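Only one protein chain is missing; all other protein chains are in place.
In this document, chain identifiers A, B and C correspond to the written order of the chains, with residue numbering beginning at 1 in each.
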């Protein structure tokens, strides 16, 4: 759980109040690496949306946990994984959300990957380009 | 564009009437490979949703094309790529759709990957497990 | 927009039957997706404006995508708002592709389904919540 200069890992209860903690860790990592504030804000948005999905959709009425791992990679990239052990991707026509979470992540990240390992929740992998002018 | 026993590639105008053609090619490929009707229907649904997104969201008022490539891989897997050259992922709060396309794909596919190569549309990669009992 | 996939599979049709009094039966056959969803929407709109109850027969439907599901859900909502009887016939002969989408999205109840066409017609003509 201790951040270091290359990345961090967090394991958190799937509760809304824990999502700001993830942004805090992420900012710590990116600021130490000299990434622009703008790019940091973009990445914080995408990672927040992924965490929000784990909190809002993975566990229905149950409680559970989610994990976030971030790693700075050579070549100016950041890898982030958000994983839950909930229901797996469950499309809902009555989502309380705005429905823009996944497309927002896809628009900000260079690549978004969603795995649904059988019977063990959802794993969301994001790759971010850290150059300030990356879209 | 000719289907063969291992896969097919299609390049189509981004129009709704072309989406059934993709399912037709997909069924040809999967039937020849002895995949169960149930699993074929699941995969047809996921691929349809990806194509529908290229048709409905990529080009706004413009016209354009989309490409579909499918390949049977060793180990009982099917790789499918749906690519457009449109706006790139553009989250819309007023989408005319039901908003379940991406989660439906993620629920059916073993893995869903969305790349937004700078300035050249959206590339959606799906990996399907072909065993009949895969979820 | 014509049902462009007819040539591929032979029987992708949307037909409104008015053989039973007081109910319009919209029979959806074969596979349907964004290419035919607008036509289905038009037919359902007509049926909902007819004053009769509405039954959507999916017994011979092999495939639907989320565009079609959206049209069906919205028809059911409109029927409820206007107090029109509405049922969707979804049974053993309905294709796996249809059931799968309803299962994944947990929308079977939202559509007010009945297991046979006769049951759907009976349910629809008993009023919106009959």
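Basically, a residue touches a chain if its C-beta (ideal position, glycine included) is under 8 Å from a C-beta of that chain, and two chains touch if they have at least 3 such contacts.
This one's a predicted model, so the numbers in the text were calculated from it and none came from an experiment.
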Open item on the list: Using the touch definition given at the top, which of the shown chains does the missing chain touch?
Closed with: A, B
Task: Per the touch definition above, residue among A:10, A:35 or A:55 touching the missing chain - done: A:55
Open item on the list: Can you say which of A:20, A:76 or A:117 touches the chain missing from this structure?
Closed with: A:20
- [ ] Would you mind spotting which of A:30, A:89, A:104 or A:126 touches the chain that isn't drawn?
- [x] A:104
- [ ] For the chain that got dropped from the picture, name the residues of chain A it touches.
- [x] 16-21, 23-24, 37-38, 41-42, 44-45, 48-49, 52, 55-56, 97-98, 100-101, 104, 107-108
- [ ] Spell out, residue by residue, where the missing chain touches chain B.
- [x] 90-93
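FYI, only the chains that are shown with their structure count from here on.
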Open item on the list: Of the pairs B-C and A-C, which shows more C-beta pairs in contact?
Closed with: B-C
Task: Per-residue multi-chain contacts in chain A, two or more chains - done: 90-93
Open item on the list: Where in chain C do residues touch at least two different other chains?
Closed with: 69, 73, 104-105
